[in-house]
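Incomplete set of chains, arranged as in the complex.
Which chain is which? They are A and B, in the order written, and residues in each are numbered from 1.
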Amino acid sequence: MSGSGGEIEVTVNGEVRTIESGHTVRSFLESLELHPGLVVVERNREILDRDAYDDVRVEAGDVLELVHFVGGG
Amino acid sequence: MTEMAVQEPVVRDEPLVVGGKEFRSRLIVGTGKYETNQEMVDAIAASGAEMVTVAVRRVDLDRTKEEGILYHLDPDRIFLLPNTAGCYTAEDAIRYARLGRKAGMSEFVKLEVIGDERTLLPDVQATLEAAKTLVDEGFTVMAYTNEDVVTALRLQDIGVAAVMPLASPIGSGLGLVNPYYIREIKSRLEVPVIVDAGVGTASDACVTMEQGVDGVLMNTALAAAEKPAVMARAMKLAVEAGRLAYLAGRMPKREWAVPSSPTEGMLE
């Protein structure tokens, strides 16, 4: 269910979003103003290595979890 | 009669060693529930803790200028211990542990698998199951558990780096309800025993360390105190006091009195 024209649909942290196609993980994080060094990406239930952020592309239908450390006990 | 003369015997204590890593402080603190980040930073500094726990959660996409914990803590000075708080199954806990490892800089994880929402007591079966998998995957597992020595011994057999029995339920502040069980666990295990959860005030931390355990972990006692940084310093001192008292060997208790001044040499 990729978006028409240059757009695709992905699920990010539980919500479906329509984004431009062609994003790498890094460029996608930056588009969200997120610091790649502080965010861990789980793509379709698989955790990505940071150094793969440039290579891996965000595909239509991807289920992405973007997590980081927060205060906890 | 100089302070020097006595420094030596007084300060001699081994460091806390978990998974081969040395810590001078036996106090571990959480980073949750502070009203402000400044309050958290001040409390951590005042506590003297070298290891703090952090949780793994989704980035909040709606907030611009997102502030994760790493904006406030310097991993070069404070060792971050990712936890699996909020997980109710072994599978979830394993997933969070893996994410935490990727986000952090170490194999350490504080394993928590909750079995009951009201008491937040652990699901010991799921904890054992998750611990096994994580140890096999090379994690340094610090396992939150209840006061049951049978479970504690199994966690050690599985190969966890530290066993973390609770003093009383998370966030309750009821203190060390069952010193007997905690002493028993400590006397039976070889891996470090770090009491996790339930400490409410300084004397709770002090009496817990007096049982001979290797460390104490707390969060709410600091974050929910009227003055977190002041309580944090109190806890630093209390943990050291309890540890030293344990090493010093306390006087015996008696149900009768014994004078402190000589009974001889009285006047007539």
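Observations, loosely collected:
Keep in mind that, in the parts below, a contact is a pair of C-beta atoms (placed from the backbone, for glycine too) under 8 Å apart; a residue touches a chain by one contact, two chains touch by 3 or more.
A quick note: this is a predicted structure, and the numbers were derived from the prediction, not measured.
Recorded composition of the complete complex stands at A x4, B x4, labels matching the chains displayed.
FYI, only the chains that are shown with their structure count from here on.
Annotation: 35 Å between the Cα-based centres of subunit A and subunit B. The touching residues of subunit A, counted against subunit B in their complex, run 12-15, 32-34, 38-40, 42, 47, 49-50, 65-73. Contact residues on subunit B toward subunit A in their complex (touch as defined above): 30-34, 40, 53-59, 61, 64-66, 68-70, 80, 82-83, 85, 98-100, 102-104, 170, 197, 217-220.
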